[in-house]
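Showing subunit A:
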Amino acid sequence: MNQMASSDMTGALKPRPVVVNRLSKSYGQVGVIAGLDMRVDPGEFVSIVGPSGVGKTTLLRCLSGLMPPTSGEVTVGGQKVTEPLGEIGLVFQDYRGSLMPWMTTLDNVAFPLQGRGVAKAEREKIARRWLDDVGLAGAAEKYPWELSGGMQQRVAIARALAYDAHILLMDEPFGSLDAQTRLGLEDLVLRLRRRLGFSVILVTHDIDEAVYMADRVVVLSGKPATVIDTVAIDLGMERDQIATKSDPRFVDYRNRVLSRFIGKDHA
Partner candidate 1 sequence: MNAKLLLQQGAIAAAFVAAWVLGDVTHWFNPDVIPPIGDVVSAFATIWARPEFLPALLGTLGDALAGVAIAALCGIPLGMLIGMFPAVEISTRTLVDFGRSFPVIALMPILVLIIGSTHAMKITIVAIACFFPILLQTIYGARRLEPTIVDTVRAYRIPFMLKFFRVILPAALPFIATGIRIAVSVSVLVAVGVEVVINITGFGVETNLARINNQVAAAFAYVTCAGILGLAMTGAWELVEARLLRWHRRAAAA
Partner candidate 2 sequence: MNARRLKRFVALWWLPVALVAGWWFLSLGRDSFYFPSLQKILAVLWRDLTTGNLLAWHGISLGNMAAGLAIAIVAGTLIGLLIGEFEGLRRAATPTLNFLRSIPPAAIVPLVIVAMGIGSAPKIFIIALACFWPVLLNTIDGVRGIPPQLRDTVKAFRIPLALRFRRVLVMAALPQIMAGIRIAIAVALVLMVISEFFGASVGVGFYINEAKQRFAMPETWAGTVLIGILGYVLSALFLRLERWLLAWYFQDSRTQGDEGA
């Protein structure tokens, strides 16, 4: 799959749809996910919420091709996912674990491109451009440990986008950050998405975040996990931390998701 066309020039990416068909994953006898069906349309933003330990990360790893499912399948544009595809970009919760501490920020962002065989001058140009886009223009020569958590996560996002990802998979990406930084990064991702048109699958346990960012919220629960609800979020493409979150429809959506978890007495 040739993804070398710069997303900048085409204006908007054309991501392929992601379809999950009766996905199940067990570790030995222990079932983590059972018969899960899901769909992400081109350019859609889907949040996956659920309590800690329900299997959200496992699901994401199956979606990304890092882990094969026990049964069922994940397809992207009809193509079965058995290993990571070139159009998928991953952003992890633990940015420290995923950025290479011995490389500068620039090298980190350019590294996947180096893996693709892009020449040095070209890939550094692309990397710099994306660092600018995420607001880290001056940080190219710095090392990850010189940056704050929020900045490091921006680097991770820049890296996924420089890689020309059409589908962004994010595993609780803002969980390790303080509230303020988190909000800033939420808006950054939304902004970039409006401009470029990539699909996003965001895994989070923060219900507010899930509703705020998504077009659709998938609620996971149970042991083994299944989809217990899907909430379509009709709040438009333009979101604002204050205006949107005061909108009564936001509150409704949020309460609907929340009610799935509150009132359950067992863990």
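Keep in mind how these were chosen: all candidates are chains of the complex that A comes from, given by their letters.
In this section, contacts are C-beta pairs under 8 Å (C-beta built on N, C-alpha and C of every residue); 3 or more make two chains touch, one makes a residue touch a chain; residues count from 1.
Quick caveat, the model's predicted, so the values are computed rather than measured.
One candidate among 1 or 2 touches subunit A in this complex; it is 2, while the rest do not. By the touch rule above, subunit A contacts candidate 2 in their complex via residues 61, 64-66, 83-84, 86, 88-90, 92, 94, 96-98, 100-103, 111-112, 114-115, 143, 145-146, 159, 163.
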